[in-house]
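The next block holds one structure in the form of structure tokens; read it before the comments.
Here the complex is missing a single protein chain, while all its other protein chains stay put.
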Amino acid sequence: MSHDEPLLAIDGLKTHFFTREGTVRAVDGVSLTVPRGKTVCVVGESGCGKSVTARSVLGLVDEPGRIIDGRIAWQPGAGEPVDLTTLDPKGERMRRIRGGEISMVFQEPMASLSPMYTIGDQLIETIRLHLPLGKEEARDRAVEQLRRVGIPRPEERLDAYSFQLSGGMCQRVMIAIALAADPALLIADEPTTALDVTTQARIIDLLRDLQAETGMSVLFITHDLGVVAEIADEVVVMYLGTVVERGGVDEIFHDPKHPYTNALLGSIPRMGAGAGRRLATIRGNVPHPSDRPAGCPFHPRCDAAIGGVCDVSDPPHIVFGEARSVRCVLHDDGAAVGGDFRVDGERA
Amino acid sequence: MAHTTAGTDAATATDSGPATDTDAGTDSVTGGETAARGDDRWSSASQRRLVWWKFRQHKLAMAGLVVTGLVYLIALFADVIAPFGTSTFDAEYTYAPPQRIHVDWGEGLYVHGYTSTVDEETLQLSFEIDETQRIELGLFVKGEEYELFGLIPWDRHLIGPVDPDEPMYLMGGTRTGHDLFSRIVHGTRVSMTIGLVGVAMAFVLGVVLGGVSGYFGGRTDMAIQRLVEFFMSLPSIPLWLGLAAALPPGWGPMQRYFAITTILAVIAWTDLARVVRGRFLSLRNEEFVTAALLDGCSRPRVIFRHMLPSFSSHLIASVTLSIPAMILAETSLSFLGLGLQAPAVSWGVLLQDAQNVRVLSTAPWLMLPGLCVIITVLALNFVGDGLRDAADPYKR
Partner (left out) sequence: MLTFIARRCLFMVPTLVAISLVAFAIIQLPPGDYLTTMVSRLESEGQSVDQAMLDGLRERYGLGQPLHEQYLKWISGILLHGDFGQSFEYGTSVAGLIGDRLPLSILLTVTTLLATWIMAFPVGLYSAVRQYSAGDYIATTLGFLGLAIPNFMIALGLMYVMHTVFGYSVGGLFSPEFRDAAWSLAKVGDLMAHLWIPMVVLGTAGTAGLIRILRANLLDEVRKPYVMAARARGVPERRLVLKYPLRVAMNPFVSTVGWVLPALISGEVIVASVLNLPTTGPLLLGALQSQDMYLAGSIILVVSVLTVIGTLLSDILLAWLDPRVRLGYR
């Protein structure tokens, strides 16, 4: 890649939902970047705003949600970056970006395909929407795409319906559709959550191979740290609509700085960790975004919380390097404090 | 799981909670990492409460509830509200036009009397409102005696002429010289109860057959489904007509009433059976049912304590929606002369008088019972719709 500018740079994104019960700040000031050719994983518990962040990129936030602040700079080529938040979500420019430059794969592969049309119909439709191909050429390309994602006998499969395929096969089809027009970025929104474990592994392998083959970037959303370890170049940890920590995959796994990251890592079950031990959990639940705690959103569940500080003022944003930052008062002096504190479970 | 202690509020704790799930439903609830969250008022309320809160937001449904309540009150107190009994008539006043109630602050309520003229050729009576005559009206006046609720003898009527022999036709007179207003009020009884009684019968049939079908599945389900499909594929009115025509002509009003209600119920149960079956089928595979079974609950207990409460509100909604259909069916049957017959009074029976244009053009008020049907059916439909929307208070 010739230039250093990131492919996608989200800066201070705020997506709020204006419901009758009040405003829900689902995404509240998220900043992250996706470098060219890299895989960035967004991790966090359910309800922390990962999916809304992903959908905001493509302008797919449903009513009553709205992007109210922030920039999403998209720079696929050498030209000026486009701010995706300024595009009309129903307009032609956004339509061409969707599926053409940025593609998305969803959580439920079965439900993401219309049962009324063959998969070939939906695949060819996408190809012809974005590439100037005739019917026959598009069909050939569709067969080629299906073969590329590892679907056996692709010519026959073109005429199959989604309900005739397994979940794993459907997800492969979704990936084929997503990659049909050679997008520069693939957003995968928990693409393996609904699949069984062996299928998960195969889909992850497929995504990694395809990424290596095409050189595209991947924004991968998951709550599964095992997947993160396998696929990520960089990791973004989210909690309640904010990014609490950012860093390279090794830094995050070996030198977590935020207590939340630490706690997440502590709650991964490990082989050989010793029989009879309880798995560490993070106490409490993610509060609903509509009643976010004051100060640091994590403080009610944080073992290292400092009374009078964490529950009063917003945590500072501390930058350690170009792609490494954390939002926690514990690192306010700039010194390396990491490792001094642990959650209960890990000490055991 | 919370469901093992079931009851009406069983589903409250584990469903994703009443507050909006802003991740647009894409972040699935994995392994209990998310549980009841949000404010306590919602999460601690019983399901019945939640349904009521949701229902109250539905303005049309609330209006419908008020109207329905009023109509049933009228049915209950028909004897008091109607100025005259069902058998009182005065042949001198056939097709008498409706009178307007006037208020005189000194003397109270009054209506004007009639002067009638007979057409020399056709011998038809025609009426003029005579402004010079005043017929004094009173509230809770003495009139015909009746027994309130069939028990308490009384003779007061909500409104009526002070002198019971004076003519009062607030909604006009019928072909026989009955007071239409009184007849409509009395007809409320039959028209409104036929819905309730019929639906009660259909409910028992529908719930039992639908429940059996949905719970046991397999061959039983197959057989019952064929039966339901058979009943649904029949055009109901010809069938009703056929059955109603076969009723012995010698039967009294009571026997006819129950026979007609039964005929209506025999065909109306299919809808309820389908609803119940569908719910049972979808619930059968729910985890809380499996959990209850694993906990050693007996089958009846699983059905009645765990499954039934979780869709009782849907059931109530379907029942409410089938009452108006029943009322319409009775009205149609009676209108055609094959349902209830005079001396029984129902809105449909009253509409029999309004069969042809010539009568309608001289006495358009004979369509008023139809208006009552429309208002009542609309109100019940609104209530049913509101209930259906509120039945699932966790969904939005």
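The chains carry the letters A and B, assigned in the order they are written, with residues numbered from 1 in each.
Definition applied: contacts are C-beta pairs under 8 Å (C-beta built on N, C-alpha and C of every residue); 3 or more make two chains touch, one makes a residue touch a chain.
Since this is a predicted model, take the numbers as computed values, not measurements.
Checked against the full complex, the candidates B:113, B:173, B:324 or B:386 give a single residue touching the omitted chain, namely B:324.
Annotation: of A:161, A:253 or A:320, A:161 touches the absent chain (contact as defined above). When you scan A:99, A:168, A:259 or A:295 for touch with the missing chain, the hit is A:99. Where chain A meets the omitted chain, the residues involved are 58, 60, 90, 95-100, 103-104, 106-108, 111-118, 122, 125-126, 129-130, 161, 163-164, 174, 177-178. Although one chain is not drawn, its touching partners on chain B can still be listed: residues 226, 229-230, 232-239, 241-246, 248, 324, 328, 331-332, 335-338, 351, 354-355, 357, 360-361, 364, 367, 370, 373-374, 377-378, 381-382.
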